[in-house]
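I have a structure I would like to understand better, so I am pasting it below and will then ask my questions one at a time.
All protein chains of the complex are present and in place, except for one that has been dropped.
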Amino acid sequence: MRDVAVVGFAQRQMEEFDGSPTCVELLVPLFAECYEQTGWTRRDIGFWCSGSSDYLAGRSFSFVQAVDAIGVIPPVNESHVEMDAAWALYEAWLKIQTGEVDTALVYGFGKSSAGTLRRTLSLQLDPYTMTPLWPDTVSLAGLQARAGIDAGLWDERAMAEVANRSLTDAEKNEYAIRKGGSSVEELLARPMYADPLRKHDCAPVTDGAAAMVLAAGDRAREVCDRPAWITGFSHYVDPISMGTRDLTRAPSAARAAAAAGTEGVEVAELHAPFSHQELVLRRELGLADDVVVNPSGGALAGNPMFTSGLIRLGEAAKKVWQGDASRVLGHATSGPALQQNIVCTMEGRN
Amino acid sequence: MAKQPAAIVGIGQTHHRAKREDVSMAGLCREAIDRALADANVSLDDIDAIVVGKAPDLFEGVMMPELFLAESLGAAGKPLLRVHTAGSVGGSTAIVAASLVQAGVHKRVLTVAYEKQSESNAMWALSVPVPFNMPVHAGAGGYFAPHVRSYIRRSGAPTHVGAIVAAKDRQNALRNPYAHLRNPDTTVESVLASQVLWDPIRYDETCPSSDGACAMVIVDEDTAAASPNPAWIHGTVMRSEATTAAERDQVNPQAGRDAAAYLWKQAGITNPLEEIDAAEIYVPFSWFEPMWLENLGFTAEGEGWRLTESGGTAMDGTLPVNCSGGVLSSNPIGASGMLRFGEAALQVRGAAGEHQVDGARRALGHAYGGGSQFFAMWVVGADKPSN
């Protein structure tokens, strides 16, 4: 395997982006930030890969115009996944591993506010036996949360602790759209929303975009004092069925963590759009109690669809760049109730 | 670092039809997958990872359908990727699947691409009006027809060249048991007599709307040793440009030219017309055959139509193009690119049945999408690449 590192990262998150669903105008400044961080121009990028969703945008081929933000004369080596951009990063990492290219810029974008997000996501379900009932994302997460409460694996207090820590940490995150912790008691005193979930247990609807730069070997060292070297990158998927799955578990996350190797991880950025999902993930990833989880505030502070996973990886990489940690983990999820999971571990080297 | 060798050892496709009302989406995919697995002599349990490709989700009204399909496709507990690069997606998906092997990450990868167009209506899905814009868009035909007109003007091609392509591909389809359109009476004259839908494109010069899927098993060198006839990957490429840009060449796009040049170089090919024995080129509207012949460098610019007109692209020509009947005979959009890639592999494996080109050793698979802006191609060969 080639040594590949994250050497650039930029993001934007907002409650409501007033621009077009192609998000071109959001991407242009993000790419500029990546160029500034690396000293590169678009011509130094060997491969481009993006993640986005037609249904989020409400039209076919919503990603097509996004390539304008790159500037594509001369044409570029480029691909797209209909997944969170964390998986686009995986495709780019693969491309570098084949030896075809040495550098890649990966981006994700999505305007969740264009439609009714929790309803739109019902279209991810089994189209014959589920979607016609329009089970919304929050309801499906509620079923999962209750399953864990009933099984005695967590309780409302544990969920509130996650939310409180996230919202407190988010105060230091300039991109967070929901922030401000108080106390577990205060959060528990707030009204139920989708029993057993309170609003702060659910990620806010968020628009946004993110971009990340990968580079191999010396190309990484040339542009970054302390690159975040990828030491493990793995992803798996579980069946979608809410009935046959044990909702308190996420075997695909456990498998991805085992394959990526989580030993020695000091900081983990977990993509948990609902508070109880962080509890599921901590267990499945086998994270020790002293691992710092979601210092950015995590998805509960901002969850731009198709980008939030990549942002988790970016937030983790930043900890390496800044010298705050030597070994970090970024995680992304997709599908209802943690169906699909990807884990990327990174390390700084001296 | 060089890519690890990779080969296609299993290929499967569905019987493509306007409406496959006998199967669900999972059933459609499994029809292709099970054939590919049987061809490769492996089971789903032997597969390390699955890569799914499909064109816009609006076609079937399911957002990221690979999620609900995961268990039926045998992907549960495995890595699953979903590629979407517009019409080129079938090709791009195969390339991503190949890269999993070429990167040394996996040994046996299954890839499947599908479209069940009968669940909705592609014209509708591609023409949802954009506010503030002029609602003149009329599906893919409406998009490409002006560029076909430009090609005819630029090249001075006689107007019957498109009909030659359509008649040839429809006749080729009769040799392909999986093809959707099976009309033995199609001739140049009957094509010319068909209704003009998007002037200058006639009805018989357009692709059908199909339900269908294609799957392939792509493996590493060690696994390929067990196959009697692996198709080795000699080169892959993806290139993209903008849909619209000032002075963009929409007839002979630079992304396609660049992609071809890079591909031939990888495969060690200096004269593609001589060195490629069969080509499966993405031709959804007949005129795109001569256009892509030029774009791919098989002929000089403006000369593609001469090769077509001379019969050079027929089954017995210098460069047999779309012996399977091509997109003009079967078009499950998301799978159409993978069908091109798979049919190219079938040729070099000597497994194309009645549409086999005798002695084919190297073949091209080609796909494009968006507004002629996304290109995906591969060259496969009967021999393991030497480089």
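For reference, chains read A and B in written order, and residue numbers begin at 1 within each chain.
By our rule, a residue touches a chain if its C-beta (ideal position, glycine included) is under 8 Å from a C-beta of that chain, and two chains touch if they have at least 3 such contacts.
As a working rule, contacts and distances are computed from a predicted model.
Missing chain, UniProt name from the options "Cytochrome bc1 complex cytochrome c subunit", "Oligopeptide transport system permease protein", "OB-fold domain-containing protein" or "Proton-conducting transporter membrane subunit": "OB-fold domain-containing protein". Although it is left out of the displayed model, the omitted chain contacts the following shown chains in the full complex: A, B.
Only one of the listed residues, A:85, A:106 or A:147, touches the absent chain: A:147. Residue in contact with the omitted chain (choice from B:61, B:302 or B:350): B:61. The chain not shown here touches subunit B at positions 19-24, 26-27, 30, 43-45, 58, 60-61, 71-72, 74, 76, 116, 118-121, 123-125, 127-139, 141-142, 145-150, 153-154, 195-201, 241-251. For subunit A, the list of residues touching the undisplayed chain reads 18-22, 24-25, 27-28, 31, 42, 55, 58-59, 67-73, 113-116, 118-120, 122-123, 126-136, 138-147, 150, 192-197, 239, 241-244, 247.
Keep in mind that, in the parts below, only the chains that are shown with their structure count from here on.
Those residues of subunit B whose C-beta lies close enough to touch subunit A in the complex are 1-4, 24-25, 54-65, 67-68, 70-71, 75-86, 92, 96, 99-100, 102-105, 125-126, 128, 130, 237-243, 245, 248, 253-255, 258-259, 370-371, 373-374. In the complex of the two chains, the subunit A residues touching subunit B come out as 1-2, 48, 53-55, 58-61, 63-65, 67-68, 72-83, 87, 90-91, 94-95, 97-100, 120-121, 123-128, 130-131, 234-241, 251-252, 255, 334-336, 339-340.
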